[in-house]
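Heads up, one of the protein chains got dropped from this complex, but the rest are sitting where they should.
What follows is chain A.
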Amino acid sequence: MMDIDVPGHIEKVAELEGHDDRAWCVAWNPTKPVLASCSADKTVRLYHFSKTDADTENPSVTFVHNTTISTGHTKTVRSIAWAPSGTTFATGSFDSNIGIWEQESSDEDDEMHGEGVKTGEWECMSLLEGHETECKCVAYSTSGTLLASCSRDKTVWVWEVHPDADFECMGVMMEHSQDVKCVAWHPTEEILASASYDDTIKLYIDDPSEDWFCFTTLTGHTSTVWSLAFSPNGRYLASSSDDCTIRIWERIEQHKWECVKVIEGQHERSIYSLSWGVGKRRGDDGKGEFGGWLASTGGDGKINIYEIYEPPSSSDPKGREPPTHTLIATLPSAHGVHDINHVSWCPRQGYEDLFATAGDDGIVRVWRINLNGQ
């Protein structure tokens, strides 16, 4: 029953069962039609998806289970991230290790299935050890040359990707005073952001002759910061928190970020995950630059989708306007009574309205935004 008047609604596309425990994270392969999920059952599940019914206006997407990887991690696999090449993914685990996974070639690869999905077995090519306690998040930079990780030991690590699944430690930042929950890379530059139990967000850059270091700290949240998401063009950074708010920070100078918007009243409990996709523009109403779709979810089991418009660029620094946000779709109890731990937009072209969520019920669900009247 729709009790909120919003221009769109969220349709379920697929329900992917199979995990024996809560599902923590979903990650879309950037180059292949593959969706990965990781879980407290210590496995990674891979699904292949494709469009069907190409004749209709709204083709449906079908998901087929491809493989289940018993990672060998001795505890929860808390995070998963694809490399931009799409041939490698990293897993971060509560056993404090990071696994780097690649697929073996098999004899059946001669006859390619679908859009080039391989059938070989996934192997752990490298194990990154260094964190002292649970690894909470792993993330590849857009160029794929760097991998960031963070942990309950309050550290943020930056690794450089080398050939043959070798990694070199480029920086160990001990800036946070508590558990670090999330790391995220800027979409076009090598700027790293981290979110922590100490209520702060820290931004890091590389000093070529020395180490990676923290160049600024963003304060404003009154409780744990759970998730971070840069806007597709990198002008904004969104953060979500235990304080039930989403803050949007704007880059106003080379190394200066300011909070320009607080979205509150939309979630009743912790907001565990954000994802900022390119989205689809609705009509041409001249509001400004279309800034994409921001998805949020959390402990209240609700999924919210906001449409973001950026203000026109202004040369007047004091007259800076905040971006506008409009709630275009919402779905309560998307995983029943369970928390939703992660939300992620599909980055592939032609799938801008597709996203997936992972919940405490152990199920991964795939959704699509249906804009009414389309």
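Criterion: a contact is a pair of C-beta atoms (placed from the backbone, for glycine too) under 8 Å apart; a residue touches a chain by one contact, two chains touch by 3 or more; residues count from 1.
Everything that follows uses one rule, which is that contacts and distances are computed from a predicted model.
Missing chain, UniProt protein name: "Iron hydrogenase large subunit C-terminal domain-containing protein", from among "Iron hydrogenase large subunit C-terminal domain-containing protein", "Nuclear cap-binding protein subunit 2", "Eukaryotic translation elongation factor 1 epsilon-1" or "Light-independent protochlorophyllide reductase subunit B". Checked against the full complex, the candidates A:H19, A:H48, A:H73 or A:H221 give a single residue touching the omitted chain, namely A:H73. Considering the full assembly, A:R152 is the residue among A:H19, A:R152 or A:R365 that touches the omitted chain.
Interface note: of A:V6, A:A165 or A:L371, the residue touching the hidden chain in the full complex is A:A165.
For the chain missing from the display, the contacting residue among A:H48, A:H131 or A:H221 is A:H131, taking the whole complex into account.
Against the chain not displayed here, chain A makes contact via residues 71-76, 78, 94-97, 99, 123-127, 129-134, 136, 152-153, 164-166, 168-172, 174-175, 177-179, 188-189, 205-211, 213-216, 233-235, 251-255, 317.
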